[in-house]
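Heads up, one of the protein chains got dropped from this complex, but the rest are sitting where they should.
Chain IDs A and B follow the sequence of writing; residue 1 opens each chain.
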Amino acid sequence: MDIQLAQIIFQIINFGVVLGALTYFIYKPVLKLLNDRRERVAAAAAAAGEVMQDKEDLERLREKTLLKASQKAKKMENDIRSEAQAQAKLMLEQSKKEIAAREAKFSAELSKMKKEEMRSMEAVMKKAALTMAEKVIGESLDNKKHQKLLDEQIDQVIKSL
Amino acid sequence: MSKSDIFANLSSIKTADLQVKEVSVGKVISFADGIVFTDQLRDVQSGELVSFGGEAYGLALNLEREKVGIIVLSGAEQIRAGDFVYRTGKILSINVSDEIVGRVVDPMGQAVDGKSAIAADKEMFLEKIAPGVIAREGVNQPMQTGIKAVDALIPIGRGQRELIIGDRNTGKSSVALASILNQKGQDMICIYVAIGQKKSTLAQFIQVLEDKGAMEYTTVVSASASEAASLQFLAPYSGQAVAEYFLAKGKDVLIVFDDLSKHAQAYREISLLLKRPSGREAYPGDVFYLHSRLLERACKLNVENGGGSITALPIIETQANDVSAYIPTNVISITDGQIYLETDLFNSGMRPAINIGLSVSRVGSAAQLKAMKQVAGSLKLDLAQFRELEAFAQFSSDLDATTKKQLERGKRVSEILKQAWDLQMSVAEQVLMIHAAVGGHLDEVEITDLGEWEASYLAFAKSNNPKLVEHLNSGPKIATSEEEALQKLIKDFAKAYPRFYKKEA
Partner (left out) sequence: MLQINVASAVALSSAQKNKLEAALQKKYSQEQVVFNYQVKEELIAGLSVSVAGKLHDASLRARLNQLASKI
């Protein structure tokens, strides 16, 4: 074996250089890469954890808001319902009043019409009575009765002079 | 009325005392043109109702030695020469009750609107002596017509007589109609006396009153052109009798006579046919007394006598703007002021066509609400200055800045006085508008936009500051706080509606 010291030393130096180069150019970056990766993963996990936390908060908030909204809606529904009822009652009363007023007006008009009818009927009756009297008396008088009447009336006229 | 009442009346036949009495009669000598001359009838009273038998009635007016002149009121077709004429002993009167409000009646009190007969509560004499001086009180309450020009510059009070005078087609009846429409809710009873008008015009008038809900407080007394001159002659007195029924109850009444020119013509016709001597323009000698005794019955009574009032708005039609003719001068001297309407103003678009210079109200601001008095003072001044400068308006490019400004202000002030006949403005609305105009807040607005400006501003004011509007309506003086509020209101409006204001160049 012809191992020459120079070659061994050269090989050792070569190996050392290669090792140094590897360490410097590969080992360290790779380690750094791995560390970075680890950090990134950890950060991501932390972020995910935060997001989960946020999500939970939001969920809670959502539930709370929903509850509040449903309460408000219920309250509004009640309010509207009670107001609608009140309105309906008011309208009913108003229409009742209106109907009563209209009834009163109608009955007043009716009684007025009745009075009118009575008045015209009275007039017709008067006229009828007079015509009847005229006819009956006119036909029942004969000459003797006429003369008797005339005698009476002449006395009356002379008295009134 | 029950059946028993009718028969109770009939049983009075048994107790009737029929004796031969001596009655005063005359015989118809002549009957022509609605005038009957009779002989005898020696003891008839002047103005007494006489009967021709049946439903024919007349009014004895001319009492002479040999004959009596009677104007026929109804039943003319039943009268024959030689008929007897009987005295009734009654002075002419009309039956009035509360039912007459909302109805159309003729001068004898008969309903002519086709509805039921009017119940009778009291007999009011057509001819009555006017209330004496002691019973009266000064006019102190306003009668709002709802027309800006009238309420601001020619204010009418309750109990005043204000003449509306102008040529035909100048809007006289519209001023009266607007006044009636504005009395809604003012606790006033309105009476419209139509003398010698066309039935079609009257029908339209009544339709408008009904549509606007004014018939609830209005009575119409109608003697249209085809009625006998005797009924046209009596119509104003019938209207006045109805007004006095409500006056006696302490109410406020507004009565419109449309128009007294035709009334004077009807009286002239009757007088000439009664062979009375004629005077100027063929009118009889007592045509002044005809109108003075009618208008003197419009008055304001003091509290001891009920506190009611009758406000009269007589209307006179002039020919060719001649206010110095006989009848117009008569009535002008009787009334407490006139509203003078001109054709030129009407045709140039100024409606109501009121000539502010010649119109006057002798009661004036005694009957005006304080708020209105405040803003109206400046209004009068602006208008007077504008009138002076109007002649130079054609040369407005050659005038100095102050004159131009006054002209512009005057034009806008005149423009806001224009008003549609069917637009009634409350006191607050009028005060708001006039305040805006005299304060110079309209100087930026185009004249053609003023109508729109008015409508928008009033709506804005009512929604923004309803308390202020209500306060103005009750009329007390505008204090500094309210003045500030008004200024603020206008500024807010200008901000909210910039489209009205001229863009600064």
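In this text, contacts are C-beta pairs under 8 Å (C-beta built on N, C-alpha and C of every residue); 3 or more make two chains touch, one makes a residue touch a chain.
These numbers were taken from a predicted model, which means no experiment stands behind them.
Only one of B:Ser24, B:Thr201, B:Thr329 or B:Ser426 touches the chain withheld from this view, namely B:Ser24. Here one chain is not drawn; of A:Lys28, A:Lys89, A:Arg102 or A:Lys126, the residue touching it is A:Lys126.
Checked against the full complex, the candidates A:Ile9, A:Ala45 or A:Val157 give a single residue touching the omitted chain, namely A:Val157.
By the touch definition given at the top, subunit A reaches the unshown chain through residues 126, 130, 133-134, 137-138, 141, 143, 145-147, 149-151, 153-154, 156-158, 160-161.
Although one chain is hidden here, its contacts on subunit B can still be listed: residues 9-10, 12-13, 16, 18, 20-26, 39-42, 84, 86.
Simple rule for what comes next: only the chains that are shown with their structure count from here on.
Our note on geometry: subunit A versus subunit B, Cα centroid distance of 50 Å, whole angstroms. Put simply, subunit B touches subunit A in their complex at residues 1, 6, 9-10, 19-22, 116-117. Within the complex, the subunit A residues that touch subunit B are 112-113, 115-116, 118-119, 122, 125, 129, 153, 156-157, 159-161.
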